[in-house]
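Left out: one protein chain. Kept in place: all the others.
For chain A:
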Amino acid sequence: MNETAAPLPTQAQISAEIAAAPSGRSEPALGFAPYRSSLLRFPTKDLRQADPEGAELLAPVFGQHDVDPLEADLTIQAGGEPLGERILLTGRVLDGDGRPVRHQLVEIWQANASGRYIHQRDQHPAPIDPNFTGVGRCLTDADGNYSFTTIKPGPYPWQNHRNAWRPAHVHFSLFGTDFTQRLVTQMYFPGDQLFALDPIYQSITDPAARERLVATYEHDLSQHEWLLGYRWDIVLTGSHATPLEGEDHA
């Protein structure tokens, strides 16, 4: 393993690098030095412009046989109730033109309330919750809505630098109607004191753009004596396929 090499940088060094990065990027900079793992894993040559054709114009299709509705409730997948704050995560998946992405797959994964993943590589000495796997799936409805019941994940430490902590987040995997709309991202919770320190969140150097990754607490989504509600809408890139006449009636 590489851990024995150079001593880890301090948060102050990483924060200085974040502050020095060119601002105004509404997508993550692929090579973002404060996120050390990016250094050898990003293309340095320009991306090539392509006109989407063939299979690129059509996202995969998922159906009711692919996804059990119970997979949208991460609090019932093991024997008992997981520990932590029970929450509802809901929102709409839209394409770049504001149209709902209907009946499409949404996948999520997350740490438990203590900030621990059920993953062999997660060595953080926080407790595993035997009642929480941290994995969910659902299909959006006819208006593009998705909804998950889960618990609020905890922040967790990582090896990017000394005393590095990820803000609490839920990983999201999304499809559109085009293959080119594929998106994997992370949803954050409002008011997290770790935002300013996190090189992954800060790799989007336009503040308004990165704030689009932060859910909103919405009291009307909270349920009496049961859970707290958060809303997070997701906007994909535009679709390239020519809309078929009458597709709204499909």
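Convention: a residue touches a chain if its C-beta (ideal position, glycine included) is under 8 Å from a C-beta of that chain, and two chains touch if they have at least 3 such contacts; residues count from 1.
Basically, contacts and distances are computed from a predicted model.
Per the UniProt record, the chain missing from the shown structure is "Protocatechuate 3,4-dioxygenase subunit alpha", taken from the list "Succinate dehydrogenase/fumarate reductase iron-sulfur subunit", "Protocatechuate 3,4-dioxygenase subunit alpha", "Cytochrome ubiquinol oxidase subunit I" or "ABC transporter permease subunit". Considering A:S114, A:T140 or A:T180, the position touching the chain not shown turns out to be A:T180 (whole complex). Across A:I18, A:A72, A:L94 or A:A164, the single residue that touches the chain missing here is A:L94. Of the candidate positions A:P60, A:G80, A:P130 or A:P190, contact with the hidden chain is made by A:P60.
If you put the hidden chain back, the residue from A:Y117, A:F148, A:W165 or A:Y230 that touches it is A:Y117. For chain A, the residues in touch with the chain missing from this view are 26-30, 32, 35, 37-45, 47-67, 94, 96-98, 105, 107-109, 111, 117-119, 121-122, 133-135, 171, 173, 179-180, 182-186, 200-201, 203-204, 208-210, 212-213, 233-238, 240.
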